Structures are given as C-alpha cells and as structure tokens.
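One protein chain omitted, others in place.
Then we have subunit A:
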Amino acid sequence: MEILVASAIGLMTAVGIYLILRLRTFPVIVGLSMISYACNVFIFASGRIVAGLPPILSPDAAAYTDPMPQALVLTAIVISFGMTAVLVMMALGAFFEAGDDRIDLDDGGAK
C-alpha cells in the first residue's frame, strides 16, 4: 500500500507541475488542484499509513491512528479549496477584461 500511495502522490505532483508550466489559466488551475490533492494525501500519510484503526477514543479499539494529520489535512483542504475558488474568479475576471486566457503579461508591466 505504501508504494501505491507514494507513487500516486508522485504522479499527481508531476502532472500538476507539468500543467502549471502551461501558458493558459485553465491548465494552471487544474495543475494547482492536482498538486494540492497530492499534498493532502501526503499530509495524511505523514501520520503513518494504517488501515481500519479509529482516530478518536473508543472503548473497543485495539490501537489508534494519529488524529493530528487528519485535522491538518482538513484545514489544508478547506484552504486550498477556497484559494482555488479565488483563483478561478480572478482568472475569469482577467479573461473578461483582457479577452484571452494567457497567463503571461503582455506589456512588461508598464503603467
């Protein structure tokens, strides 16, 4: 299972990086989402991978899994979701203002 999880994280990160290096906003947004998925799984795995164990106290539990990464990953999911939403809104705004979805600046930043 470790190999499966590790290769999934690596693959998602690689795909994410590839997409972020595109020049259009939509692939960049998808790439950022892929990287944040990979990151969430990575945080989850930082408390060691165990199957079928409860994170909270229960009378008939033989052992526990670390509850901290679950709390951390919840925070990270909420934040990355919100950030992606902001980025989508700004990308839409830029698309309607500029008429194209290129991510590079066109005039060298002059004002």
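In this section, a contact is a pair of C-beta atoms (placed from the backbone, for glycine too) under 8 Å apart; a residue touches a chain by one contact, two chains touch by 3 or more; residues count from 1.
In this text, contacts and distances are computed from a predicted model.
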item: Identity of the absent chain, which is to be given by its UniProt protein name, from "cysteine desulfurase", "Monovalent cation/H+ antiporter subunit D", "Branched-chain amino acid ABC transporter permease" or "cytochrome-c oxidase"; value: "Monovalent cation/H+ antiporter subunit D"
item: Touching residues (missing chain, whole complex) on subunit A; value: 20, 25, 28, 32, 35-36, 39, 42-43, 45-48, 66, 68-69, 72, 75-76, 79-80, 82-84, 86-87, 90-91, 93-94, 97-98, 103-111
